[in-house]
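With one protein chain held back, the other chains of the complex are shown just where they sit.
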Amino acid sequence: MQMTMIEALNSALALELERDRRVVVFGEDIGANGGVFRVTEHLQNKFGEERVFDTPLAESGIIGTSIGMAIYGLRPIVEIQFAGFLFVCMNQLVSQAARIRFRSAGAYTCPLVVRAPYGGGVRTPELHSDSLEAVFLQTPGFKIVVPSNPYDAKGLLASAVEDPDPVLFLENIKLYRSFRAETPTEHYSIPLGKANVVQEGTDVSIFAYGAMVNVALEAAKQAQQETGTSVEVIDLRTVWPLDEDAIAASVEKTGRAIIVHEAPRAGGIGAEITAVINERCFYSLLKPIGRVTGYDTPYPVPGQEDYYLPTPAKVMTALREIMEL
Amino acid sequence: MQMTMIEALNSALALELERDRRVVVFGEDIGANGGVFRVTEHLQNKFGEERVFDTPLAESGIIGTSIGMAIYGLRPIVEIQFAGFLFVCMNQLVSQAARIRFRSAGAYTCPLVVRAPYGGGVRTPELHSDSLEAVFLQTPGFKIVVPSNPYDAKGLLASAVEDPDPVLFLENIKLYRSFRAETPTEHYSIPLGKANVVQEGTDVSIFAYGAMVNVALEAAKQAQQETGTSVEVIDLRTVWPLDEDAIAASVEKTGRAIIVHEAPRAGGIGAEITAVINERCFYSLLKPIGRVTGYDTPYPVPGQEDYYLPTPAKVMTALREIMEL
Amino acid sequence: MAIQTDPGLVPYQILDAGGNLVGKMPGISAERMLSLYRSMQVGRVFSNKIIALQRQGRATTFGSLVGQEATAVGLAAPMQPQDWLATSYREIASLIVKGVPIPTLAYSFRGFTPENWPAETHCLPVQIVIGTQMLHAVGLAMAAKIAGDPAVAVGVCGDGATSEGDFNEALNFAGVFQAPVVLVVQNNGWAISVPRSKQSAASTFAARGEGFGVPARLVDGNDILAVYDTMSKAIENARAGNGPTLVETLTYRIGAHTTADDPTRYRDAAEVEAWRARDPIARFQKFLIARDLLAEQRVQQLIEEVEEEINEAVRIAESMPPMAPDSFFDYVAATLSPRQQAQRADLLRYINQVIQ
Partner (left out) sequence: MAIQTDPGLVPYQILDAGGNLVGKMPGISAERMLSLYRSMQVGRVFSNKIIALQRQGRATTFGSLVGQEATAVGLAAPMQPQDWLATSYREIASLIVKGVPIPTLAYSFRGFTPENWPAETHCLPVQIVIGTQMLHAVGLAMAAKIAGDPAVAVGVCGDGATSEGDFNEALNFAGVFQAPVVLVVQNNGWAISVPRSKQSAASTFAARGEGFGVPARLVDGNDILAVYDTMSKAIENARAGNGPTLVETLTYRIGAHTTADDPTRYRDAAEVEAWRARDPIARFQKFLIARDLLAEQRVQQLIEEVEEEINEAVRIAESMPPMAPDSFFDYVAATLSPRQQAQRADLLRYINQVIQ
């Protein structure tokens, strides 16, 4: 069926609630309202207020209680209304959820999925567009998943729910309704930690995730048309753990790499990928790796965000430089 | 005078309180108790309870109210008892303090110093040894300072207090009392954002900060003695902004680099420095950059921390590899 | 005034829903009352205007304040110029009363940061992270106390915000430090789609005060005189060195949460209608007309004047130049690092080569 990412996620949640009695879904406005983006639409009606429910307005409360539930044996899927508010519950996320297994030497585990919309380009208020994925590189224990299309979103969410450890599942707001893609109505899963080569190429590798995959593809098309450059585009799908084998294999082939993300440059996923390439492909690398990213400033107001975000043109600039065009 | 880092910091705080009526110092247990490490010893007695005071046990409360005070025109220097608890007040730090200037287009500013002890090797309870500096690379607005010795600690703290923007000042617990160094009793300052070449060398550059500077120096000595390698050791002092010119100048000279930090490897300062070197010194770089860091796991319990932390021997292993020894 | 914990008890009122005087008149002049009335109209017209602009793609997301004008105006009106105000996005009318120019606010809803924010109004920019500003208000108040200034801070948040840790930490710091602060909970019945009843099991939010040693008042938030009177007393009480007050104003969000919200999904039209009958502007208007302080035929004219004022403000805002595309670099810190400077130069090159 042709689904938007919203529909695909909704379908995944409904299936998980159906398949596993332990699954509960909660957060702010996810019940009657169906979530501010409607990802949880109809779920409360279908599965009842006991399993799908609204909470008070308290992110630390949401994550803290979800940890207790996960330890108890439920499989909570919770929503933080916007990723920018993950900072409000940061201690519960990284010092608690991510460490339950660690602290108890495996006596207790915390199978928890934290969903949060993120990403720019849709004229939101402050802190509604920020990309936080790389913050969690420094706080081991969470897997971080960022789908780029409806099909992946559904399959990756299924894997996240089945994962025995906590997963941060970041949903790009701009992708929510921007296009439909063929997506099975039944259950399926896509493994976490595996990147997807969305376009093969030989001259340069572009690594991206979330909404930036389409930006990369757009640039790749332009590069092919305008300069005859053959670009390999890799959708990381999971930004932690990184699929280093896929990264290394691609760079060994192309010898050149560009990383694209919306988050600020410093300490971003791009920095870590650069370090991985440095460690694994030093002698294959022909050119400095390009980082096309948000700037080292807070995410700006709607009137300026188009300048802040990576665009195909910005990727092309990096690509021309790296290809010496 | 010969001072420990504790004494140097205490001296800096006393001088700032004396020099500037706007300076206030507060946090948990910083009054009568003088701080759990005694950094604020005697300050309440000297400057009164109105300017040096204990707060309720609430990190978000401490940072949130300090923001109000800084906007008002005071110069708060607050203590978070251990850096691991910065996560508890993460929203106030990165979505608030770091954005007051940004949000108000400069109408209001937030000159605030947040001091927090961090660092391993001293057998503390959970979350008392964690290194969080790199988390703040992704959340622009804070400067991040990590001194490696008493002299620097005092001079950098003075600059932090004078800075018109928020500064996160991380104090390595192991360095607090481990040695004394000549430190002026009067006021002086060391500029933020400038690295310090603590040992010149020609074969390989080691970048470190905090307690890792001594680890780097130790390894450098060993390398010189055992292998005749000439190591340049650079103390970053400020990890954000990075002194990229100093980093680039050194690598352009040596062609080889190792970065040492206690924090986990992924997305650490080491990743960003690697990316900077990739961007600025690609053609000077002879060997893959080495990262000698904490592992991609939470900081372990006291019984295991010695294995987790970088040591001179671990640096030597990286150095032998990079020097092909 | 007792802290209301018994749902049978009524909140403090001076005017009932019909605009009849049921309490003691506060000491307030006729001009002042008319000015409050006008400010309430300004708040409503501004709110409706931005929502209309948003529908035309000329404004960003906006949260309606219709139905809450009495609280928004009444909480700010008794403040002195040196007092500080920290609000959420819902209290635009409070900012206007406190002196932020309407064009400045309208400009912000074009999606820009006003580069001429009037710092001297002591109004913090609106806070998006729910509850967070309450601690800033307490910190401002603590600073005023430390500095020995006769300044008070007012922090305002919604009913939903009371569930956030920060709200409670703010109450606690206010109590412990006897900060000259008034913490206002605008209880408008809803936090987006979550009703008041699911936000807390307590009968009132005012009841929260006692557990933190902070005196509390429960007020009819649609009664401008009650809000004004309560706030005047709480603010002057704080200024006199008698510490903080928690004020809960009972009101109702007549509109959608924001322009991005569809309240028909989660609430009954009947509830909205019931609250329309308690409209704060209509109520005060009845009172003013009954007292001969306002002529009935003047009302429409006044509304038109206000509309013209708002339209003019929007015209000014729309004629203001957009922020420079790269100006967000200006406000990260007092000085940019070389790296940020290089990034800014990159952006400018991109704009010159690619966009223009």
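For clarity, chains are labelled A, B and C in written order, and residue numbers in each chain start from 1.
Quick note on the criterion: contacts are C-beta pairs under 8 Å (C-beta built on N, C-alpha and C of every residue); 3 or more make two chains touch, one makes a residue touch a chain.
In this text the structure is predicted, and so the values were computed from the model without any measurement.
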Shown chains touched by the chain that is not drawn here: A, B, C
From A:11, A:33, A:81 or A:95, residue that would touch the chain that is not displayed: A:95
Touching residues on chain C - with respect to the absent chain: 5, 163-166, 168-169, 172, 175-176, 178, 198-203, 205, 207-214
Interface with the unshown chain - residue positions in chain B: 28-29, 31-34, 36, 54-61, 84-85, 88, 123-128, 265-266, 295-298, 300-304, 307-308, 311, 313-314, 317
Absent chain, residues of chain A that touch it: 24, 50-51, 55-56, 58, 60-61, 63-74, 91-92, 95-96, 101-109, 140-141, 143, 163-165, 193, 241-242, 244-245
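Going forward, only the chains that are shown with their structure count from here on.
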From chain C, the most remote chain by mean C-alpha position: B
Most central chain, judged by mean C-alpha position against the global CA mean: A
Centre distance in Å when chain A and chain C are each reduced to the mean of their C-alpha atoms: 35
Residue list for chain A, restricted to those that touch at least two other chains: 84-85, 88, 126-127, 266, 296-298
Per-residue overlap in chain C, given as positions that touch at least 2 other chains: 113, 129, 165, 328, 332, 337, 339-340
